[in-house]
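The complex appears here without one of its protein chains, the remainder shown in place.
So that you can tell them apart, the chains are marked A and B in the order they are listed, and the count of residues begins at 1 in each.
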Amino acid sequence: MFSFVAKRLLGAVPTLFVIITIAFFMIRLAPGGPFDSERAVPAEIQENLNRVYHLDQPLVGQYWLYLKSVLEGNFGPSFSYKDYSVTELIWAGFPVSMELGLTAVFLAVIIGGALGSLAALKQNRTADYTIMTAAMTGITIPNFVMAPLLTLVLGVYLRVLPVGGWGDGHELKYKILPVVALALPQIAYVSRLTRGSMIEVLRSNFIRTARAKGLSEWLTVTRHAARAAFLPVVSYLGPACAGIITGSVVIEQIFSIPGIGRYFIQGALNRDYTLVMGVVIFYGVLIILFNLLVDVLYGVLDPKLAHR
Amino acid sequence: MSVTPLDAAGVAMPAQGTSLWTSARRRLMRNRAAMGGLIVLIIIAALAILAPYISAHAMDDISWEDIGAPPDWANGYYFGTDSNGRDLFARTLYGARVSLMVGVLASIVSLVIGVTYGAVAGYLGGAVDNVMMRIVDILYSLPFMFFVILLTVFFGRNIFLIFVAIGAVEWLDMARIVRGQTMALKHREFIEAAHAFGASSPAIVRRHIIPNILGPVMVFVTLTVPKVILLESFLSFLGLGVQEPMTSWGVLISDGARDMETAPWSLLFPATFLAVTLFSLNFLGDGLRDALDPKDR
Partner (left out) sequence: MLRTRAAFGLSMAFALLTMTSTLALAQDAGQVLRIGNGSEPQTLDPQISENTQDSHIERDLYEGLVVIDKDGKVAPAQAESWSVSPDGLVYSFKLRPGLKWSDGTPLTAEDFVYSWRRAVDPATGSKYSFLYYPIKNAEDIATAVNKDVKSLGVRAIDPQTFEVTLKSPTGYFTRLIGHARFLPVNKAAIAKYGNQFTRPGNLVTNGAFMLKDWTPQSRIVAVKNPNYWDAANVKLSEVDYYPIENQNEELKRYRAGELDVTNEVPSDQVDFIRKDLPGELKIVPYLGSYYMGFNLSQPPFKDNLKLRQALSLVIDREAIVAKITKTGEQPAYSWVPPGIAGYQSQFLDWKTMPMPERIAKAKELYKEAGYGPDKPLNLEIMYNTSENHKKIMIAIASMMKQALGVNVTLVNQEFKVFLETRKEKKATQLFRAGWIADYADPNTFAELLQSDAGLNDMGYNNPEYDKLVKTAAVTVDPEKRIQMLQDAEKLVIRDLPMMPIYDYVNKRMIKAYVQGFDLNILGYFYSKNVTIAKH
């Protein structure tokens, strides 16, 4: 196990290198630059700005410079939020996104897993239909519909929770709606996936054997079925986790949450080269870590898959 | 070990001779929920095709007197009008054309690539799996928006590009799920038995692995369809998706979401159509899974 993890972490270096390289050139190939706006500036000023921000050198040269500074742990200043460095912005926003994201994922696994298992055990009965109808509804309603609906009803009409904002970051009332909006579709996803694979697993030979051996239904489900049934959920959740804890653009914009989710879109729209590269690398690291975690979890869920 | 993705791609659909298909079809026909779903889908597709004949107004005609008007049967605005005074009934039906096509085609693209890629990686394991999955990691990490912008810049606007753009991201989840399932199946007795009997690797993947992972795959496809349909509206934002005056459910829903309080009809109707479609697809998917399940055979 240890050597497996170590090997994979070592393998992450070339993977990251490829991500940085492709992303760097992709971003620079796109039309438009960080200083373009409806207000066109004289060419000499444009040149001067490029010089100040080192955009006047050949692209390959800039790429090497960027690699060097990344190795030194410096992701450069942001082009669109000029008073902050990319590192500062990510470290200021990530804890916020992560707090909301982890809570949502946690809720999704617990509630979604339980509901999905329940539906599978009661397959084709009322409980199953109710849960799956709810889940499908949850999947159908995108968060850009759900979030405004929540703020409208609970924030404007009933005034029980704030519409948006973050306060000083320590007030529970600002976090409830975003977490709910973030968790609902994930709960639906997880319950749908769990139900599907649980039905599959419950039909398989080893569960039949367990039942034949006289094991109680509860033990059969929790000890044997749940593990195998969670495999596809875990496969899905790995990359999904990386996405959720880096924040959702829609949720963060609607609730005005100071996370990093919006930097993925806003950074790109602003052609904020350094900020986009910063979040791409950050996200890449998380993807690699979570997929590694998933592979480790496979071994836990199904001992036959344990890595040598 | 000579399984190339190409070999496997040709056999992603289980092909065990006609008997499988006939019996599967018979089983599917007996499944009422699945058949009901299929019929609803056919009706929606028919509505989409017949849109110009059954709507009272053209989808791009502006009525300056009826801007943002609520549903009114008397003047033919069954679903009301949008904020440009255009008939939402016609627009919802027209929107079905793009959304159904994108939803189904892009999901199939992601299904074929994802299942093939995931099954091959999971079955072969070792270094091949490692490299293939690192490629997936890389693709996950690349900035999607720039990918889309570059597509529009280099290839202009083309409906085909929508599938490329969506397909390029949506197969990744599928590949990871299939790989996980394949790895779990690989060590099962019946696979090892098939191996012992001398079955070739492509044959094992085709005959034993893929049919046995259809369950989670079908479930995941039904999850992919709504994602893809809504993703299309984001592509429109970047100038790649449908262009005005053409529309799609994704675009209608995101426009409607803005006005949900003052013009709820502009959200309600397209959203209902989308929901009904997804429920139907879901029932059909479940039915297909049951019909093709090797364990029931």
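Keep this in mind: contacts are C-beta pairs under 8 Å (C-beta built on N, C-alpha and C of every residue); 3 or more make two chains touch, one makes a residue touch a chain.
What you are looking at is a predicted structure, and each value in this text was computed from that prediction instead of being measured.
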What are the shown chains in contact with the chain that isn't displayed? A, B
Identified contact with the non-displayed chain, of A:Pro148, A:Gly238 or A:Gly284: A:Pro148
For chain A, which positions touch the chain that isn't shown here? 30-33, 35-45, 48-49, 51-53, 77, 80-84, 89, 92-93, 99, 102-103, 106-107, 109-111, 114-115, 117-118, 148, 151-152, 155-156, 159, 162-173, 175-176, 179, 218, 252-259, 262, 269, 271
Spell out the interface residues on chain B facing the chain that's missing from view. 60-62, 64, 67-68, 83-86, 149, 152-153, 157, 236-239, 243-245, 255, 258-259, 261-263
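We adopt the following convention: only the chains that are shown with their structure count from here on.
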Geometric centre distance via CA averages, chain B-chain A, whole Å: 21
How about chain B: which of its residues touch chain A in the complex? 130, 133-134, 136-138, 140-143, 145-147, 149-150, 153, 172-173, 176-177, 179-181, 183-184, 187, 215-216, 218-220, 222-223, 226, 230, 253-254, 257, 260-261, 267, 271, 274-275, 278-279, 282, 289, 295
Partner chain B, residues of chain A touching it in the complex: 11, 14-15, 18-19, 22-23, 26-27, 29-31, 132-133, 136-137, 139-142, 144-145, 148-149, 152, 189, 192-193, 195-197, 199-200, 203-204, 228, 231-232, 234-236, 238-240, 242, 264-265, 268-269, 276, 280, 283-284, 287-288, 291, 294, 298, 302, 304-305
